[in-house]
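Shown here is a partial selection of chains from the complex, left in place.
As written, the chain order gives the labels A and B, with residue 1 at the start of each chain.
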Amino acid sequence: MMIMKRDATDEDIKRVIREIKVHGLKADVSRGDFRTVIGLVGDESKVPFDNFAIMPGVKEVVKIETPYKLISREYGRAADGLSGASKTIDIGNIHIGNGEPIIMAGPCAVENKKQLFMIAEAIKKAGAHILRGGIFKPRSSVHSFQGVGGSDRKSAEQALKWMRDAGKEYGLPVVTEVRGEDHVDLAAEYVDILQIGSRNMYNQDLLAKVGKKNKPVLLKRHFGAGIEEFLSFADYIAAEGNKDIILCERGIVPVGKGKEYTRYTLDLAAVPVIKKETYLPIIIDPSHSTGRRDLIFSMSCAAIAAGADGLMIEVHYNPQEAIVDGRQTITPGELQDIIKACRKIHSLVKPGVYA
Amino acid sequence: MMIMKRDATDEDIKRVIREIKVHGLKADVSRGDFRTVIGLVGDESKVPFDNFAIMPGVKEVVKIETPYKLISREYGRAADGLSGASKTIDIGNIHIGNGEPIIMAGPCAVENKKQLFMIAEAIKKAGAHILRGGIFKPRSSVHSFQGVGGSDRKSAEQALKWMRDAGKEYGLPVVTEVRGEDHVDLAAEYVDILQIGSRNMYNQDLLAKVGKKNKPVLLKRHFGAGIEEFLSFADYIAAEGNKDIILCERGIVPVGKGKEYTRYTLDLAAVPVIKKETYLPIIIDPSHSTGRRDLIFSMSCAAIAAGADGLMIEVHYNPQEAIVDGRQTITPGELQDIIKACRKIHSLVKPGVYA
């Protein structure tokens, strides 16, 4: 990255950008509280960094060693000063990061308008902040229900409208997963946050596509991905100029033999690790990681105690009735208990974690 | 699946198909050597199987218990009789499955026309059957080289033409990876086999897209996927009517601490397992799984000894010069030694494996 002097002129900045383009890369301009920093997008290996160091307005040239560069704390700190404050992503009057835990809740799969509105009302009352609902369901078998948006565009659009309307009705921003490239434009018209599911974390063409939208993105870690890979793929979104990225840990593939007590292994140490490595907020999905409603309370509390910025939880007014993933779905009443406990835990650990 | 009587009429078959559609599913019609079998595509849970059993021309209704149904040996056997012969995929005069090991070789990344033609000539001489070459490179970092097709459509098309022309020049069918949905139509115009890379195994929208093309598909197992998942996702391709699927094992995520001696853990037992579970050919990629050129000979021999139908190997006339993955790339001379050894091993194990 090229760290510009405080008094660097716009012309200085433009000159650096032009020079970066000469070498076939894109420039990422990050105007911080203290100074402007210009990151590189693309293959750095042939960039003559020394030449940049002597350009007018350039204070210092620093090579970021991690493969994730644009979301790294190092990059954020260069622009924002030593404090290196974490990013807060604002959606209406909801602020993700640096504040109280944000709770995203809702049905695993949107089934119909009535179901969605009933759940939206219930989670709002329980204290949740954002409505989640799956329309394009990624499923491990073509012989399973693929979500109401899985069949045709018209049904998908209908369901997206339900989401938008339920959000408006109850004052909840809404988030849904885009499973394929074809879904991005359509979903972006109706929802506030575009979610990339675990199975698509490595889908760099899809990441680039959502990166081009002017919407926050919720990126789930792939269940076979190390943390370094997770963050490297988040940089595909950032490389398109979109740094409103909410990271989400949702469990990694289980190791070891015998009975599976949980669907995945929830890697909670990823929370403090990712907060040190990046300036982005990180949330936890206790529903998919455990696959068991009786563990949601414990793992939600643990997540917040580990420093997570929020939770994504599957809620249904009647879990037994849910078409998909009823086994891991809780009731609005249970959600309310979790939110209360998490708020208290958050207030306790807040000062300690990074002091 | 609905197993039809030998003397079932076309009208009987059409009637069953119509009835399947009534329940919101698609029918997969498989005309075998012995009889026609009709598979179901979609959510079977609400299908009244008993009603089908008494329809004219229906011999028997069988529920396939595995989540992968259309590629299962059980399904293949129903149509082809007890022998349950494995499928042979024919591409020109190359036959994948049930015969001598098919060797796909070529550069990790296509760099330019000259490089590609030189390598094509060399691998042909070494005895390889199919030319591979990466044009749209999936990379773990946006800050790495993304392949000559990674930047713009024009360059991609240029490189695809090189592939087609090199294939014609040296009598080699060609295969390339399609990384995003936008690549499918374009690549299908120029290459003989469409490859889905490991990172996209879970990308069901991409799988459906290649399934609609009238081309064989090479599907790599995701490095975090169990075998059941791998086969279930292959069914997304088959569900579009395309059963010319070549499966490829390329290593799974390493377990355990300390130094990584190989990039991934090559799961060779997957070969006989998959041959029992499905009627599809399965090949091995020793290059990406080990990440070490000094292990390619051993693991290629081991793969063929385990019963693999072929290999996919990265070859460059000068591995040190390769832009991507030179560490795991071998020379044409080394390839020739491998092909010779593998042919002999194949002739030894052939009768034993499934006798």
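Keep this in mind: a contact is a pair of C-beta atoms (placed from the backbone, for glycine too) under 8 Å apart; a residue touches a chain by one contact, two chains touch by 3 or more.
None of the values given here were measured: they were computed from a predicted structure.
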item: Number of identical chains forming the whole complex, with 2 shown; value: 4
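Here is the rule we go by: only the chains that are shown with their structure count from here on.
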item: Cα-centroid distance, chain A relative to chain B, in whole angstrom; value: 33
item: Interface residues, chain B side, partner chain A - complex; value: 40-44, 67-69, 138-145, 179-182, 199-200, 202-206, 222-225, 229, 232-233, 235-236, 239, 253, 255
